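One protein chain omitted, others in place.
Going by the order they are written in, the chains are A, B and C; count residues from 1 in each one.
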Amino acid sequence: MRIDNQKIKQLNDQALPDHRESFDHLSKVLNKKNIDVNRAVEKLKEFQVAIPSWALGTGGTRFGRFSGGGEPRSLEEKIGDVGLLHQLSQSAGAISLHIPWDIPEDVEAIKSLAASHNLLFDAVNSNTFQDQPDQELSYKFGSLCHVDKAVRQQAIDHNLEVIKYGDALGSKSLTVWLADGSSFPGQLNFKKAFQRTLDSLQQIYAGMPSDWKMFVEYKPYEPNFYSTVIQDWGSSHMLADKLGDRAYSLVDLGHHLPNTNIEQIVATLMMVGKLGGFHFNDSKYGDDDVTVGSLKPYQLFLIFNELVDGMEDPSSNNPYPAWMIDASHNLKDPLEDLLQSLEAIRVAYAQALLVDRKALEEARENNDPTLAQEILQGAYRTDVRPLLAEARLQAEGALDPVAAFRALNVRKELIAARGEKTVSTGL
Amino acid sequence: MRIDNQKIKQLNDQALPDHRESFDHLSKVLNKKNIDVNRAVEKLKEFQVAIPSWALGTGGTRFGRFSGGGEPRSLEEKIGDVGLLHQLSQSAGAISLHIPWDIPEDVEAIKSLAASHNLLFDAVNSNTFQDQPDQELSYKFGSLCHVDKAVRQQAIDHNLEVIKYGDALGSKSLTVWLADGSSFPGQLNFKKAFQRTLDSLQQIYAGMPSDWKMFVEYKPYEPNFYSTVIQDWGSSHMLADKLGDRAYSLVDLGHHLPNTNIEQIVATLMMVGKLGGFHFNDSKYGDDDVTVGSLKPYQLFLIFNELVDGMEDPSSNNPYPAWMIDASHNLKDPLEDLLQSLEAIRVAYAQALLVDRKALEEARENNDPTLAQEILQGAYRTDVRPLLAEARLQAEGALDPVAAFRALNVRKELIAARGEKTVSTGL
Amino acid sequence: MRIDNQKIKQLNDQALPDHRESFDHLSKVLNKKNIDVNRAVEKLKEFQVAIPSWALGTGGTRFGRFSGGGEPRSLEEKIGDVGLLHQLSQSAGAISLHIPWDIPEDVEAIKSLAASHNLLFDAVNSNTFQDQPDQELSYKFGSLCHVDKAVRQQAIDHNLEVIKYGDALGSKSLTVWLADGSSFPGQLNFKKAFQRTLDSLQQIYAGMPSDWKMFVEYKPYEPNFYSTVIQDWGSSHMLADKLGDRAYSLVDLGHHLPNTNIEQIVATLMMVGKLGGFHFNDSKYGDDDVTVGSLKPYQLFLIFNELVDGMEDPSSNNPYPAWMIDASHNLKDPLEDLLQSLEAIRVAYAQALLVDRKALEEARENNDPTLAQEILQGAYRTDVRPLLAEARLQAEGALDPVAAFRALNVRKELIAARGEKTVSTGL
Partner (left out) sequence: MRIDNQKIKQLNDQALPDHRESFDHLSKVLNKKNIDVNRAVEKLKEFQVAIPSWALGTGGTRFGRFSGGGEPRSLEEKIGDVGLLHQLSQSAGAISLHIPWDIPEDVEAIKSLAASHNLLFDAVNSNTFQDQPDQELSYKFGSLCHVDKAVRQQAIDHNLEVIKYGDALGSKSLTVWLADGSSFPGQLNFKKAFQRTLDSLQQIYAGMPSDWKMFVEYKPYEPNFYSTVIQDWGSSHMLADKLGDRAYSLVDLGHHLPNTNIEQIVATLMMVGKLGGFHFNDSKYGDDDVTVGSLKPYQLFLIFNELVDGMEDPSSNNPYPAWMIDASHNLKDPLEDLLQSLEAIRVAYAQALLVDRKALEEARENNDPTLAQEILQGAYRTDVRPLLAEARLQAEGALDPVAAFRALNVRKELIAARGEKTVSTGL
């Protein structure tokens, strides 16, 4: 389904006077601080975050899964759902596919469908953490790190196939997340596992088109509960460094030990030009994968503060990073959850854009942590929602996407079209 | 299947001379320290740990599940598996059922089968964290804490039904573990949720036979990722205290925040006579549910040090606690994993029995942490395996259960009998 | 020193037009949401946070301490510093004394001095975690829990003396924070230590005037590194419950294990009428004691959301809690740090006041976590600084306290008066 643009416009029109007033007030306040409001709005309009195909259905835990209704039953319907998100938010202009869940049968039709929603195909993702029904060898004890060369070859071949599908659709990068590791001390030879993984990645890297990038994700634990081969950014960076110029580390917010200073990792990787992408979510305990910004919005702001700093640094050779939401939707409507995540990401980005970097550097040069904090919190405490709304308005999205989603009965229509008991592929 | 006792005896006979030599040496060493070796062996023979019915199959994570073969397909086969464990280890003399996974069709036949394996029925467990296919109302947003009275009533009724089944089989206690909580700030009214839970538990408590106990389990997170109604021992104790004399807290090793001093919680609950049971497992990151003792055997010893202290305290009114293994078996053969868990539990228990409590109290009275540590580590560093083997030998179990399980091809026979593709109920 | 009120007024006058404009805009926006802006401003004016006397100097770690200049050298100067904070912020209207650091020599003079700054004497704090030069027995191995009755008696007597000083000054409560615990497994008998602590506290409780309250603080670790006698809210509550109606738990933000849901603890304690006080600070790793709101402002908001809920609950019998900042100032100017902490506390409080509690309860009744989050984040994302500034303006404080502190060269004057090398008592 697609929403009638006129209906969005009608909703916007009702809210327009209030929006204008708030935006004008904010503009006035920011102008006095010499902040270029139009530039910030333009930046926000440009900022697009990919939606992974598997995030459109209800997720679960090992204890169970409580499905909702109207979940997408096919790749076409997944693209349709991302199209809805993008139509409302004007900030979800890409989809990230997971193979084998999203193998396109008719590539041209799929490309054309995505284009009709103004969607690009972002990084493609391989899956060697599960066994598929028709799979010859099992990944129970690893994939790219497996002791058995035949299993490694199967996993390498799968990744090469993922690249092939991605290439056909116009993707330009491959994200490799490996669950490989061990759940018990002694199970794995750490060094051999690392070297086998490097060797496998080298073969995949060699099979990428010359304009592709590889993103090497890391994670300390889960599904393995004692060790993970690529346990942290240090391991990921070591691999990316050995792989070549087009290999990068990918940071997923939820893939860190308690209390990790993630913004410093982001800064370090950008310093050496090796941050390839960032996966958004939020968490309190582990890789909880809850709505972005629902628990630690200030941490997200601090991360964006480094991302903006890295992107605006003229001396940096870091490529523009790939952005993706990597959250799970166990209790909320997945589309509402994603709209809330998109909003939280943009709030943090907008706040980071308001930071007076020149003044901040001066405070740092003067060893003035009080002032540095005043500067950061001054930006953070600003209510930036009028900027986001203005960016959406200019791009013909909804002033308030979640409210519009509800007012327009989107879920109800999806259920009517797809049924109450659909279950989308995913976790 | 049952193992031919003669085969176990044959294996034991081969290993007997070495065992005798080690046991005699250890006895001599311990006797010099005035430790009563026979008493320790008797204690070990008496110590029995319940096996939960759902732990006999391969577990998984939200990312997938890699099943093994020969998993039990019925309650009868589950009892058979626990029987095998008990036959080999002589320490798994009870089974803990989960309703609705283990509803007995013919109670007398089940009782008779269990008795033929020398198994008792330990605490029964209710399940209100999943929706069953035929269930009228959903537990997606909680069970005993639910805002809707009808859902609460359904969950109460389920618990009462579980008690009914347990009573028929000879169980004497109900374990209530609630996943109830919230995944997002704001979702739940903490106070109302607690009070509704208390109210529901009171109704279940009132429905227990007068010689039954209720065990109230706690857990900080998972499957809910922001809050859990019964998040810690303090909350569990508050509920148990209000429920009545036959309500107790139950401690599960994996249900704690990082770095928690669990042994102190055990001591505190025993001090006030309110420790009802203990669930064994091990973990490095979260509620990983890996093999007992596979990661933190010294912590387990310290916990047993408090448990033994509490059990031997003549002034304590704490009941004898219920013991259960609550681990998951994602990668190992479940039965081998359980045999390793049983061994680790008994190693820790035996070490705790060797602690010279009188000397320890003196060191404490003298504020001598060096000596206190010498005493604890003196016990811990002792190789107690000969004591465990002797206890098993006297009880006609296997000197080395894991080795016997392999030598006797038990899994192979189970697969032959049940098939390669069986999937047991469980997580 | 005291700041000339005219100078504050001059600074305010310069900023007044911008403030008016922002406040008017915000009032308009909030009025449309049926929020009573005047009520919020009044609430903010009433909200006063105590400053502990020891927080006015530079703190340190075990690795060292880098003192600043102009630190208060006497109780009189400490009161003067709090007076400055209150004059600027109009929100620090109380001081919390630590005995033996702050023993008043002339009680009437001290009372009169405090009154001249509009300061009350909040809870008094005992100190049994350090040895004083003239102290007979050592607290190396504990105080109220000590194995030696004479040490316990010394610690009891100290607490009774603290009460005496507090009573003379007009305090109405005693905060007991105990470092008592152990750094090595085996060192302490958990149960005996708890019971001795209870016994000691009972004697102190009995010595309090009949209109006094006792606040029992908890902390999981530091300075002891294995166990702490009062390790968590459950232990604190068990003690408070046994002590009597005027004993309460006190929650210090930094005294929790990683990832603890502190807002739920706050709600639980208020539910049973047993939250006596709250100590503010912030932290990323342990009890870091950094500036309030400098790391997790959303957590602080969620805590205030429960505090406001509890304070506005007509059915609650919880007393109005005691508020105190309990942070350390290793790198920033202590007074600037405290001004930033006061601001962060009031930001969170103001945001919590904006939460539409009726709508929130409805969302909860409807199991609508998306909407519940929208409501909370709607309040949180509001820029509430104009409300805080208005409250200060009405109370004749500074519109921007930190800026005023700097513009008026307060630290420079303090150094001129007291010297560059002063070192205040404290940690």
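We take it that contacts are C-beta pairs under 8 Å (C-beta built on N, C-alpha and C of every residue); 3 or more make two chains touch, one makes a residue touch a chain.
Computed from a predicted model, the values in this text were never measured in an experiment.
Trainee: Can you work out which residue in A:Pro52, A:Gly68, A:Pro369 or A:Pro401 touches the chain that's missing from view?
Mentor: Per the contact definition at the top, the residue touching the missing chain is A:Pro369.
Trainee: Considering the whole complex, which of B:Glu77, B:Asp232 or B:Asp337 touches the chain not shown?
Mentor: Checking each option in B:Glu77, B:Asp232 or B:Asp337, the one touching the absent chain turns out to be B:Asp337.
Trainee: Which residue, C:Asn189, C:Ser236 or C:Thr291, contacts the hidden chain when the whole complex is considered?
Mentor: Within the whole complex, the residue contacting the unshown chain is C:Thr291.
Trainee: Identify the residue among B:Lys7, B:His25 or B:Lys412 that touches the chain left out of the display.
Mentor: Checking the options B:Lys7, B:His25 or B:Lys412, the one contacting the hidden chain is B:His25.
Trainee: Touching the hidden chain in the complete assembly: which of B:Thr58, B:Thr382 or B:Thr422 does that?
Mentor: Considering the complete complex, B:Thr382 is the one touching the chain left out.
Trainee: If the hidden chain were put back, which of B:Pro100, B:Gly207, B:Pro258 or B:Gly273 would touch it?
Mentor: B:Pro258
Trainee: Where does chain B touch the missing chain, residue by residue?
Mentor: Looking at chain B, the ones touching the missing chain are residues 18, 21-22, 25, 28-29, 32, 258-259, 261, 284-285, 291, 293-299, 331-333, 336-337, 340, 344, 347, 369-370, 373-374, 377, 380-385, 402.
Trainee: List the chain A residues touching the unshown chain?
Mentor: That gives, for chain A, the contact residues 140-141, 147, 182-192, 194-195, 220-221, 226-227, 231-235, 237-238, 257-261, 263-264, 267-268, 270-272, 298, 302, 305-306, 360-361, 363-365, 367, 369, 372-373, 375-376.
Trainee: Pick out the residues on chain C that sit against the missing chain.
Mentor: Interface with the chain not displayed, on the chain C side: 59-64, 66, 129-131, 138-141, 179, 183-185, 187, 220-223, 225-226, 258, 283-286, 288, 290-291, 294-295, 328, 330-332, 427.
Everything below uses one rule, namely that only the chains that are shown with their structure count from here on.
Trainee: Between chain A and chain B, what is the separation of their C-alpha centroids in Å?
Mentor: Going by mean C-alpha positions, chain A sits 40 Å from chain B.
Trainee: Using CA atom averages as chain centres, what separation in Å is found between chain B and chain C?
Mentor: Result: the chain centres lie 42 Å from each other.
Trainee: Give the residues of chain B touching no fewer than two other chains, as numbers and ranges.
Mentor: 140-141, 183-185, 187, 220-221, 226, 258
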